[in-house]
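Before I ask anything, let me first share the structure, which is written out below as structure tokens.
Only one protein chain is missing; all other protein chains are in place.
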Amino acid sequence: MSTSEELLEEAVKASDVEVEASRLVRIIAALVLIVLSATFLVGVFDIRSPKGFDPAGPRFFPLLVTSAWLVLSIAYLIEGLRSPRTTRSTDRSWFEPVALSALLVLYALLVVPLGYLIATALLFFAAARVLGSRQLVRDIVVAVVLTVVVYVAFTQFLDISLPGGVLGL
Amino acid sequence: MIGLSVFGELMHGFSAVLEPMNLLWAILGVTLGMLVGILPGIGPALTIALLLPITFNFSDPIGAFIMFAGIYYGAMYGGSTTSILINTPGESASVATAIEGHKMALKGRARAALATAAIGSFVAGTISTVLLTFVAKPIGNLASHFQATDYFAITLLAMVAVTAIIGHSLVRGLLSLVVGLFIGLIGLDSLSGAPRYTFGTLRLLDGIDVVIVIVGLFAIGETLHVASKLRSTPERPAVLEKGRLRTGYLNKSDWGRSWKPWLRGTALGFPFGAIPSGGAEVPTFLSYSIERRQARKKGHDEFGEGAIEGVAGPEAANNASFSGVLVPLLTLGLPTSATAAVMLAAFQIFNVQPGPQLFEDESTLVWTLIASLYIGNLILLIMNLPLIQIWVQVLKVPRPLLYAGILVFACLGVYSLSGSGYEVLMALVIGVVGFFMRKLDFPIAPVVLGVILGPAMEEQFRRSLVISNGDASVFVTRPLSAVIIVLTVLALFVPYLPRIVARLRGTQPTHDRLTFGEDD
């Protein structure tokens, strides 16, 4: 690989990172990490520490880990502050990831009461739609077939019990 | 003399395993193992535990053990398929494979990646079975000499040695590792029984299962990430590079670049499998970083863009670890992994007690089992090379269906861990973390490493101190530990040596470092 190609590739990579995370997002992330690690660092002292024969005790490693976390988060913040200001706006969409997350929350809540078959078929169908599929019949067929195959394979063959739900299986 | 008798016993084993019924069990086991290896969350331990009651009715336990062994190494191989094709490893042992494997698939080299995984698994499986056949006893005895301080030294060495997976930025890489270490802290502290970071909920007392972390970070995190880029990246079917089965889909340079990693991976996987609490994860990560350093030395470093060495090594390592696991299991009755523990329970149900007497008391069973490993590995290879052509069709599944399917299987995997929706929610939370990590260009693999190595490291460190009544010198006074700690220090400083030497001489170093992962 020649040097010019290498340079080009480096540049492409660098711009990619810029698109992935603008300076502001990185600073916000760093602040979140600082708050989290500081909270957990304080939380170390809530850990029950029986006086006993264990010289290190249950607080030692948490203290180490959370302090390292805090220090690194601060380093990350500094790195973010020093990074060049970018004017590029991100063309990433938030709708799909948020909708998928909402679907998974609903699934977690509904899989037992509705039963595995209905909940899973609905999850597959809805997720495929969110992800941009526009072929109604195909989506429904795949959702139903996949769910039934998984259900039968797991309950009959592996003896893993999956919720029957409203179908009363 | 001993060799000859071993050979005779082995031949006897072969004649037993080639009976149609036993062959069938081997095929069934390998197939089942491959499937559970592909599915996230459903690992070999769970599968064997669930199949145990079915085997109660077997008149002959040999069939059951042939099947269980097949499930174990089938799963070790199966995990590579999804790691490579869709960047969603099903097991912690295939996380290292995903790093380069998926990059290869993106470049259209999915077939070569799958092939080097399959052939590497076969090579590693066969060599390590030969090792198992001839040196099981001495290695088993060695393994039983490891003490807590030695284990601690090993985890420390592993932690330092795998810094290569840290990626572009030291700060971000270490942050990932620390977050993994923190996740490992959650739950009851095993040595004192004190709850840590459980926030008063019962659910967190057992900690967060590494499977939930993997499924969350990889399967769900990746899906959310892909979803967010949906509109800016138009769907394009992956263009596959030409490949022919006659050469196992590998071209001449692939073969040349794969065979050494296979052997090195085997050399790492087998001993790590054999030592208690070694497992399959650490050798895969170690193999990855060693291959990376080797490639860098030779100057054709393709790591980060789909290096075949990064698939060949870890895949050989995780398959070799299985025969390693069998060493202490058969010779000492010591299970060194969760799956081995379930297999031990299976042995006991059939009134077979693995341990020092096993090779005398149950020689037919043991040798048939060992012979079945040779055959099973061969079956795995024969089945998988043609199957590659079918697996790669996964890449042609329309994106919405593929990722919807990944979500369904991710949910199934975590749901089956405990039979409740909580695990799905927990995996989602971790998935959201994985999503932001991708957005911010944090490496994912160090999190998994932290979750796996952290608790082991802490446990062994504290056990050592408890046993020595707080005397920290135990880590350097025990010869074995001392040697490993010296190696650790070397691994830490050797990469910087040229720079240090140069600085001492007052000249400019030619290279910044020898082999360390890039830094910015």
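When the chains are written out, they are named A and B in that same order, and each has its own residue count from 1.
Everything below uses one rule, namely that a contact is a pair of C-beta atoms (placed from the backbone, for glycine too) under 8 Å apart; a residue touches a chain by one contact, two chains touch by 3 or more.
Rule of thumb we're sticking to: contacts and distances are computed from a predicted model.
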Legend entry - Chain excluded from display, named as in UniProt, from "Tripartite tricarboxylate transporter substrate binding protein", "Stage III sporulation protein AD", "Phosphoribosylformylglycinamidine synthase subunit PurL" or "Quinol oxidase subunit 1": "Tripartite tricarboxylate transporter substrate binding protein"
Legend entry - Omitted chain - touching chains that are shown: A, B
Legend entry - Given A:I47, A:A108, A:L123 or A:V150, the one touching the chain that is not displayed: A:A108
Inset, instruction - Specify the residue from the set B:A340, B:L380 or B:L401 that touches the hidden chain. - result: B:A340
Inset, instruction - Could I get the residues of chain A that touch the absent chain, sorted low to high? - result: 50-53, 93-95, 98-99, 101-102, 105-106, 108-110, 112-113, 161, 163
Inset, instruction - Mind listing the chain B residues that contact the chain we can't see here? - result: 45-46, 48-50, 52-53, 56, 143-148, 188, 190-193, 195, 202-203, 205-206, 276-277, 328, 332-336, 340-342, 344-345, 348-349, 351, 353-358, 417-422, 463, 466-467, 469
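Please note the rule applied: only the chains that are shown with their structure count from here on.
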Inset, instruction - Measure off the straight-line distance from the CA centroid of chain A to the CA centroid of chain B, and report it in whole Å. - result: 22
Legend entry - List of chain B residues in touch with chain A within their complex: 42, 47, 50-51, 53-54, 169, 171-172, 174-175, 178-179, 181-182, 185, 189, 191-197, 220, 223-232, 398-401, 403-405, 407-409, 411-412, 415-416, 419-422, 424-425, 428, 431-432, 435-436, 438-441, 454, 458, 461-462, 465-466, 469-470
Inset, instruction - Using the touch definition up top, name the residues of chain A that touch chain B in the complex. - result: 17, 20-21, 25-26, 29, 33, 40, 43, 47-50, 52-58, 60-62, 65-66, 68-69, 72-73, 75-76, 79, 91-94, 96-97, 100-101, 103-105, 107-109, 111-112, 120, 123-125, 127-133, 138-139, 142-143, 146-147, 150, 154, 158-162
